[in-house]
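The complex is shown incomplete by one protein chain, all other protein chains being positioned as in the whole.
Let's turn to subunit A:
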Amino acid sequence: MLAARTFHSLSPGFFRSTSQLLRPSNSLASSSLLRNVWKRSVVTEHMTDMEGRSRLADQRLRRPNSPHLSIYEPQLTWYLSSLHRVTGVVLAGTLYLFATGYLVAPLAGYSLDTETISSLVQQVPAWIKVPAKFAISYPLTFHIFNGLRHLVWDTTKELTLKGVYRTGYAALILSVLTSGYLAFV
């Protein structure tokens, strides 16, 4: 009934009014004894267009959504793509936070200059430093090699599925090797 109401309001001239639909038409029941019987089996409420649409939007808000990101088959393509974005945000975020921290720290009494930080780093033992350096340099090396992969794609090379997987494994392996080298430098 609600649908009949809103559908009717979109094109007023084409359909008969609801009261006409409920009333038995004279052509069909002209000789019947049930001429003036009004059938009201459904209770309707009057709603304007806006109210109807907001009621529909409210219903849609409560409906469950189909899962999308949580059920997609894990693949190298989108895993590496999201890793590229995550490492990029981590690197850029570190740069932004360090630069603004360098500006703001003297106002709070601290100083973020290299003398202070390097004296702190010197106290860290070597068996923590090497894995930490690997963990810190890996986002950078992965982002560099995946960035080169993107630039290769921009020259229209390796844009096949085989090419994407080939370059993807190459980026992963090269980044691990480079980070491993840098951890011991």
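In the analysis below, contacts are C-beta pairs under 8 Å (C-beta built on N, C-alpha and C of every residue); 3 or more make two chains touch, one makes a residue touch a chain; residues count from 1.
Convention: contacts and distances are computed from a predicted model.
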Among "Translation initiation factor eIF2B subunit delta", "Methionine aminopeptidase", "NEDD8-activating enzyme E1 catalytic subunit" or "Succinate dehydrogenase [ubiquinone] cytochrome b small subunit", the UniProt name of the subunit that does not appear here: "Succinate dehydrogenase [ubiquinone] cytochrome b small subunit"
Option touching the unshown chain, where A:41, A:118 or A:156 are the choices: A:118
Contact partner of the left-out chain, one of A:37, A:89, A:159 or A:177: A:89
Touching the absent chain when the full complex is considered, from A:37, A:56 or A:135: A:56
Chain not shown, touching residues in subunit A: 53, 56-57, 60-61, 64-76, 85, 88-89, 91-92, 95-96, 98-103, 113-114, 117-118, 121-122, 133, 144, 147-148, 150-151, 154, 165, 182, 185
